[in-house]
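Dropping a structure here in structure tokens format, bear with me for questions.
Of the protein chains in this complex, one is absent; all others appear in place.
== chain A ==
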Amino acid sequence: MDSNDFGLTEFFSEKTQKKLRFVLLGLIPAYIFYLLYLIVPIPLSFYYSLFSWSGIKDLVFVGLENWQLVLQDEIFWKALSNNFLLVILSLLIQIPIGLLLGVFISKKIKGYKIFRVIFFLPYIMSAVAVGILFSYIYDPNFGLLNNLLQMIGLGSLQSAWLGNRSLAIFSVIGAISWRFTPFYMILFSAALVSIPQSIYEAARIDGARGWQRFFSITLPMIKPTIINACILSLTGSLKAFGLAFTMTGGGPNHASELMATYMYKTAFTDMEMGYGSTIGIYLFLIAFSISMTVLFFSKRKK
């Protein structure tokens, strides 16, 4: 990787050569890891998607058959619609509650530091730990949720939160919201703290009330952060895996399946690597194109 390789040595001064050599050598380590484990896998996945392939046995070229099969696969559509349900409910639950809590802890009323620690704890735990914890919270017999309902006289609402086909996905989304709302809280409180106090004082002199101040000053001031939070929530929801995987594994009978859990199970449980790669590529295309579209529009607005 010397600049000699390009046959341009005579055009570069010694100083430039030295510089380019440092640039190349310095970027190589980062590019090795980056290309090998993050970039090359995408075209490689595309290549695998053209084969019927059970991991160990020979690859059989099938062209775009897998691509067609995925589109006719009801489980894939179920997973995709669950991902979109997660997108919508995340936006409706995590962002508003995150904003409310963000406002609370940025007010710095007595004891706000303790509240902040408590509110932030869920986000610091691993997805696996939260998933396991919630599978006990949702347990039909000794779970916290059913016991709580019993205690407050709503025993009739008790359910098998993760075992019931129509409830499972909502229970999973509940746990996901519990874990990620604190992240948005912190994001918003950081933005709120940076609003200059003088603006509020001017509004107070003008006689603006609390709620008016919130809608006419606070919200417009943190609009970029809100947009940012929505983008993060959207892309995160499309990629969700850990909590659903540890709580239900996508079950019962694919009721809480997500694209990532379906991809994982197809590839690493059923060992259908070709078909799994195709699901992976669809996941990539959907997540990447939506991220690019959203980024494009949010950048253009600025």
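The definition used in the following text is that a contact is a pair of C-beta atoms (placed from the backbone, for glycine too) under 8 Å apart; a residue touches a chain by one contact, two chains touch by 3 or more; residues count from 1.
We adopt the following convention: contacts and distances are computed from a predicted model.
Trainee: Quick one: find the hidden chain's UniProt protein name among "TonB-dependent Receptor Plug Domain", "Carbohydrate ABC transporter membrane protein 2, CUT1 family", "AAA family ATPase" or "Radical SAM/Cys-rich domain protein".
Mentor: "Carbohydrate ABC transporter membrane protein 2, CUT1 family"
Trainee: For the chain left off this view, which of A:Leu71, A:Leu92, A:Leu154 or A:Ala190 is in contact with it?
Mentor: Counting the whole complex, the residue in contact with the absent chain is A:Ala190.
Trainee: In the full complex, which residues of chain A touch the absent chain?
Mentor: Residues of chain A in touch with the missing chain: 18-20, 22-23, 26-27, 29-30, 33-34, 36-42, 44-45, 48, 100-101, 104, 107, 109, 111, 113, 115-129, 132-137, 142, 144, 147, 151, 178, 182-183, 186-187, 190-191, 210, 225, 228-229, 231-232, 235, 238-239, 241-242, 246, 259-260, 263-264, 267-268, 273, 276-277, 280-281, 283-284, 287-288, 291-292.
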